[in-house]
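A protein chain is absent from this complex, but the other protein chains hold their places.
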Amino acid sequence: MITSDNYVALSAILFGIGGVGFLVRRNVLVTLMSIEVMLNAVNLALVAFNRARPDNLTGQMFAFFLIAAEAAEVAVGLAIVLSLFRIKRTVRTDDADLLKN
Amino acid sequence: MGAQILSLFPAANFSLIAVILALPLLGAFVNGVWGKRLGNDAVRVMALSAVGGSFLASVVTFIALASHVDAHIEGDHHEHVKLAWTAWQWMHTKAGFTGGNIPIDVRFSVDALSGVMMLVVTGIGFLIHLYSTAYMAEDPGFARFFAYMNLFIFAMLTLILADNLPVLFVGWEGVGLCSYLLIGFWYEKMPNAAAGKKAFIANRVGDFGLICGMFLLASYTGALDWTGIANGIGSLKDTTQDAYLIHVWPVGGGQYQGIFSFLQPHNPLTITAATAVGLALLLGCTGKSAQIPLYVWLPDAMAGPTPVSALIHAATMVTAGVYLICRLSFVFTLSPFVMMLIASVGAATALFAATIALVQNDIKKVLAYSTISQLGFMFLGVGVGAFTAGFFHVFTHAFFKACLFLCAGSVIHAMHARVHDDERAQDMRYMGALRKHMPITYWSFFASTLAIAGCPLTSGFFSKDEILYRSWVDHSVNPFADVLTRQKLEMFVPPQWLGPALYVVGVLAATLTAFYMFRALFMTFWGDEFRGWTIGRPSLVAAHASDDHDHHHDDLSVPGAAPKESPWQMTVPLIILATCAVVAGLIFNAGPINIPALHSMDHWLEPVFEPVARTVRLSEGAEGLTWPLAGGGILAFIIGTGVAYWMYIMEAGRPAEALADAAPGLYRLLLDKWRIDELYDATIIAAVDALADTSAAFDQTIVDGIVAKVPALLVSLFGSILRAFQTGVVHVYAAFMVIGLAFFGWFFVFPHPAATVTAVGKDTGDYIVTAAPGMGYQYRWDADGNGQFDSERTSDQMSVKVHLDEGKTQNVRVEATSAFGFSNSAAIPITRAASVKPMQLGLN
Partner (left out) sequence: MVWVGQVYFYVCAAVAILGAVATIVSRNPIRGAMGLLLMIVSIAGLFLALNAQFLAAIQLIVYAGAIVVLFLFVIMLLGPSSMAPRDKRGLVGRAIGGTVFGIAVADALWLTRHVVGMPMRELDASFGSIDAFGHTLFSDGIVPFELSSALLMVAVVGAVAVARGKQGEEAHTPPSGQPGLAGVATSGTSPASGFADVRATRLEGHGHSK
């Protein structure tokens, strides 16, 4: 039987993978992609819970809005990456230390 | 006529006083703010009309006062009446031993004493204003000068007409301020500004004394206005109060113990409160009236224009100290010690200043030291209890000293036509034979010199001789002598030889006064030829006319025009003042020669000094000593004048030079004013400087170094630690976030049980223990404290009820299990205090 905890466990695993990728990788593009992974994991958990309690469609709606917000975030994030590249000619987050000290 | 005025302005609300005060203030304001724009003519009219109007109002007020006095005569006895006016309620304070409320209003009053002073100030003030319109005609600061002069008249009137000490103090400070402004009138030159500062600071030292006196009076008598102080004066001599004696050493009446015990005196030094008040007020008076030790500002004050010296430092401001002593005579006489001190200070100052004036060459300096000396006479007069005589000397001194200063100004004005160095223009060695060229000035100066030297029948004779006479015969009587002897308390009695000693010193000073005044007269006005420059014949004058136009390089070896008599604005005041100097004595005399049917000054001031009349006792045989003692004064005049005449006219100054050569050290000492200024510099001012240096060093090393630098160091230290966290790299921030999140999660995963105990009712022994909630917590309780949990399974039960007996303690334990399966327990001790049984009193 596939119950909700299967999906939640999968969501946790994906979230963990995404989080580790975010913290470890230094390439800013990979960092953004890891954020995508994390958000997808959250979406999965939401929809799974909604399926377990199908009184209303709140979970799916939430996930829908998450997708929309996340799309906006990716757009702006990539614009920032482009600006960073224009200034520093690098995609490494280590080099984005203009606010140091 | 007085009655008509009184019907217009009732005696209790005599608002004409407002006019007297407001006109000079208005003049000062208008001249000060718009003077430059209005032009010299308008400024002159404004200033003269302000003071003139004030004088007219003063005359009207005086007439009203006289009629008011006449209305209150019973037989020969005058009642002390005054015309009062309250401007507004100023403030109030709590003081006095009863802690009562002292209202302080801006209130003015005119009584016999202040009425005379008011006339003197406005009258002589008007004449000097008239004089200044010609004297300062070419000065660029014309408007500013008259603004300051009007302001001074206003402040002086405030001082005189004040009905209580705070308003008097406002006037006191005001005249000090105007004195500073006017002394330093030509402030571009550094010495003038320094002289102004010196005057202000010396006055300020005295003002400290006045303020202390005010505080003492307020706290002892519970009032600050004249009638209130007079009513409350009993508490200053109330021997039943602890505060009757003020402990000077040991300070505050304590005892020095331990390592300080060597400071403990055998007999503690105490002074009575009355003495303390008198000393404090005396300090103020010595500051304002230029006595020892605070006289040092008056000679330097000659740096101001001569009309300023005439008005402020001869006639009015310097007499404010004597006025205050007269005003508060009933306070000073409570302490015979203070009276003795006043008289001694006055006599010493009179002699001391006279010795300095003997050798001065600057005519204004001679007059300055003469002022100090005459003020000493006034202090001597009021110090022996002859308040009327002292005040009469104030009155006459105003006339002849103002006249002397104005004459000197006239001479200097004439000298300035060719001599532009200030010091040389005032130096008497470069004058001489001016009686031919400036007759009006000469005769005025001569008349005033006769008055100051005490020539019989002049006003100076009457006032000075009365003072000398009274200094011999007066003995202070302690007004509470009987009370003190009854209580066997200490009482200060001045020594018997004090009177004669003061008399001798006074006569000596009078002799020196006559000598140096006639010396000044002879050096300036007599002689065969003028020593300033050669007076050329008219033809020579025309040929060298162009030299006169070069004001800065006037060659005095070239002959020039003779010194000219001054214009009418300067000579008319001279004539008026000289006349008054001569005849005032005859009209208002207070001396033994009484012209009946004329209201003498003595009679006029009688009600003011009535309370203190019984503190003065004339010694036996006083009546018989009148003419012998007066003879001493006349002798002083004759000897002084004769020696001066012989030395300077008959021997043409040779004995003076011989004396100077014979005792060069003494001569230099006198010329250097006994080097008192240098003494003050080396001691007091050096001490203040040292204190300032110490404070500066303290401020720099300790305050700046430690208090400012150490926190700065701490902040920068913490800043560098914190800065290490700000790498600017997002990853690092994220890592920190994760670590924080981990702590947060640990807090949730491992439960932290806590509970609160609330008592049910009052002292029933029932308590309810409530556990703190947490996410997904389940609880297990051990309510009876036996160490074992009551149930095996956890549940949602969050509270449990416990009953305790008295004096018992129980440990309730709660175990919380979180959703992750971890559990943690905590013990909650509950104590019930044993109740306190009431004491058995043995009564059933």
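The first chain written gets the first letter, and so on, giving A and B; residue counts start at 1 in each chain.
Operating definition for what follows: a residue touches a chain if its C-beta (ideal position, glycine included) is under 8 Å from a C-beta of that chain, and two chains touch if they have at least 3 such contacts.
All of these numbers come straight from a predicted model, not from anything done at the bench.
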Notebook entry, point to check: Which residue from B:P191, B:G234 or B:G745 sits in contact with the chain not drawn here?
Noted result: B:G745
Notebook entry, point to check: Which chain B residues would touch the chain omitted from the figure, given the whole complex?
Noted result: 729, 731-732, 734-735, 738-739, 741-742, 745, 749, 820-821
Check: If you put the missing chain back, which residues of chain A would it touch?
Finding: 1-10, 12-21, 23-27, 29-30, 32-34, 36-37, 40, 43-44, 47-54, 56-58, 60-61, 63-65, 67-76, 78-83, 85-86, 89-92, 94
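FYI, only the chains that are shown with their structure count from here on.
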Notebook entry, point to check: How big is the gap, in whole Å, between where the Cα atoms of chain A centre and where those of chain B centre?
Noted result: 83
Notebook entry, point to check: Once bound in the complex, which stretches of chain B touch chain A?
Noted result: 723, 726-731, 734-735, 738
Next item on the list: Would you tell me which residues of chain A are touching chain B in their complex?
Entry: 19, 22-23, 26, 31, 93-94, 96-101
